[in-house]
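First the structure, which I've put down as structure tokens, then a few questions once you've had a look.
Here the complex is missing a single protein chain, while all its other protein chains stay put.
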Amino acid sequence: MIDKRVASAAEAVSDIFDGAKIMFGGFGEAGSPIELIHALIDQGATNLTMISNNCGSGQVGLAALLKAGRVSKVICSFPRTANSTVFPELYRSGHTKLELVPQGTLAERIRAGGAGIPAFYTPSAVGTPLAEGKESREFAGRKYLLEHGLRADFSLIKGRVADTHGNILYSKTARNFGPVMAMAGKVTIVQVGEVVDAGQLDPESIVTPGIFVDRVVAIANPAHESELVAAGASYP
Amino acid sequence: MIDKRVASAAEAVSDIFDGAKIMFGGFGEAGSPIELIHALIDQGATNLTMISNNCGSGQVGLAALLKAGRVSKVICSFPRTANSTVFPELYRSGHTKLELVPQGTLAERIRAGGAGIPAFYTPSAVGTPLAEGKESREFAGRKYLLEHGLRADFSLIKGRVADTHGNILYSKTARNFGPVMAMAGKVTIVQVGEVVDAGQLDPESIVTPGIFVDRVVAIANPAHESELVAAGASYP
Amino acid sequence: MTKPAVIGRTREEMAQRLAQDIPDGSYVNLGIGIPELVTKFVPAGRSLIYHTENGMLGMGPAPKPNEGDPELINAGKQQVTAVPGAAYFHHADSFAMIRGGHLDLCVLGALQVAQNGDLANWSTGEPGAIPAVGGAMDLVAGVKSVFVITQHCTREGEAKLVGKCTFPLTGLAVVNRIYTDLAVIEVTPNGFGLVELSPGIDFDYVQERTAAPLLRNP
Partner (left out) sequence: MTKPAVIGRTREEMAQRLAQDIPDGSYVNLGIGIPELVTKFVPAGRSLIYHTENGMLGMGPAPKPNEGDPELINAGKQQVTAVPGAAYFHHADSFAMIRGGHLDLCVLGALQVAQNGDLANWSTGEPGAIPAVGGAMDLVAGVKSVFVITQHCTREGEAKLVGKCTFPLTGLAVVNRIYTDLAVIEVTPNGFGLVELSPGIDFDYVQERTAAPLLRNP
């Protein structure tokens, strides 16, 4: 009997180690696995590399993990957020390093990592400061940059529903990085609103097949980052 | 009002030109757009490059297109089929050239073409005869081959249902190459059992978004290649 | 004291002018700010399909109050809606659409546009600023046509249309057309070409505010 459920967010993240490279799903608050992130703050792992599109807002979720000093490097496309002062301070102080990656290159590097592609060429960022130090090459008269696949020790993502085999459905634009990060995580942990038995999801509609998922944890009523920020919440 | 329907398979393929590079969906008979292929035989375009996983069986579908002498080159992973003598004869006579590509490399090259990736590295086929003449490079101590993205002038694929915007759902393992070939075709033509109004398909379940599709044609009761072959049919 | 009279097109009028040039059935990605106004002015009888790079085709307008969903947002992280025929997809698929040349048009703001079409719109390069790029470099590298919509000059009166960009680039030779308060300008192989002056604006007025030659009959 295959059953990938774990009982709690705390249990799901219990083996994340110091120095781990972690992908966090989400674009802004949509798809951000906030309960898993808070469990990770409680768990205490530090010196982490955070791979995510943004750096959170307010003092919850990713911003709280950063504020707790747990992140030594961020690989990210858009670390600036209206409501966050956390990342700018850490960046300016040198505590947290930044590798800035164009959003589409970030998504493709993550997919490549998950798909066993060590490197690929892309036209994005040619001639810009983000091309500095990167190999370039012409194909059919156009210049492209060499970019490398990205993998992570853990991927923490958020879905709408899972089955016990780890098949995942998402909610609207909260899907964003989830499916590719699920592919690229050596251990992929998904928080979902609901877990159903295998066979309850339509095999034609599954977005992330269970082979990419190691653990699912049911969080029935996940918090919304924007509501927490509006209420002035901070974690812990 | 966006409406990508065309009235018939004949109309859908009417502008395919001599020398065109065409991707054909399908793995064996599953997903093979047999009515579009037959319409293409009637239409008469020749000197075609065929990109597909197989070369058909019997004397219908892809095998019939080959037999009609319309194909000068095949890019394919598995041209050998129990029920086909058509391709072997054309290959041995030199009429039709073959570029043999590992199946996963073929799928990835097609996706890359559709995704604007001119080239990528893969571990598949390293050290084999299919690596001959290809660039190789080491990443993290392992050897990989450079493979190039593939695009086509036309992609002919088969779905289960489309909406008028060209969003496509497939049927079971007939999905196979359809979604990536839809991405890689400059003009993508899809035959489906049914076309519904935009808004009738669940936006969460759409497999091929309409942006990748140019024309949809309803073929209510498509033929099954295996049944035609069993009946000894030949086309035309 | 009275405010100076408005010279040239307002933001809305710029968006309206640009909207005339988008063909029916186009797949369009609109940047944040003035580009978003374009949706209001699409001529009757044309249907456009809006792409948002966080993972959706068929994006509709903002929801009614209290009907929004924090998991249905656009690239500016604002709540939106889905129109009939919409589809959701993941980020790699979304940027495959962009990079693979499947989108017909993107409309972006600009800090500077050079006469060869180079675009700078992501960073002023100030020391200590937190760099953030998002999807702009992918969009300009991949989308078939790139339209810029921008004030002709900065608030300080400096030209944004220049010989060579001084700010960090977003992409090389990527801009096709520029819609400003003063004019519509095309990037041609020979430099900036005037397509049309805004009502009440004359050629010399635009040329004086453009830091590169403006071709009258490109």
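In this document, chain identifiers A, B and C correspond to the written order of the chains, with residue numbering beginning at 1 in each.
Operating definition for what follows: a residue touches a chain if its C-beta (ideal position, glycine included) is under 8 Å from a C-beta of that chain, and two chains touch if they have at least 3 such contacts.
From a predicted model like this one, the values you see are computed outputs, not experimental measurements.
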**Prompt:** Among the chains present, which touch the one that was left out?
**Reply:** A, B
**Prompt:** With respect to the chain omitted from the figure, which of B:L98, B:L146 or B:V196 is a touching residue?
**Reply:** B:L98
**Message:** Going by the contact rule already stated, which one of B:K4, B:R111 or B:R151 would touch the omitted chain in the full complex?
**Reply:** B:R111
**Request:** Specify the residue from the set A:K21, A:R109, A:H165 or A:R215 that touches the hidden chain.
**Result:** A:H165
**Prompt:** Of the listed residues B:G19, B:G44, B:G69 or B:P88, which contacts the missing chain in the full complex?
**Reply:** B:P88
**Residues of chain B in contact with the chain not shown** = 27-31, 53, 77-80, 87-88, 91-92, 98, 100-105, 107-108, 110-111, 122-130, 170-180, 207, 224-227
**Item:** Sites on chain A contacted by the missing partner chain, in the whole complex
**Value:** 1-2, 111, 113-117, 163-165, 167, 183, 197-199, 203-204, 206, 209-212
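Keep this in mind: only the chains that are shown with their structure count from here on.
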**Prompt:** Any idea how many Å lie between the Cα centroids of chain A and chain B?
**Reply:** 34
**Fill in**
Where chain C touches two or more other chains at once, the residues are 56, 82, 88-89, 92, 95-96, 98-99, 141-142
**Fill in**
Note: chain A residues in touch with at least two other chains are 108, 122-123, 170-172, 207
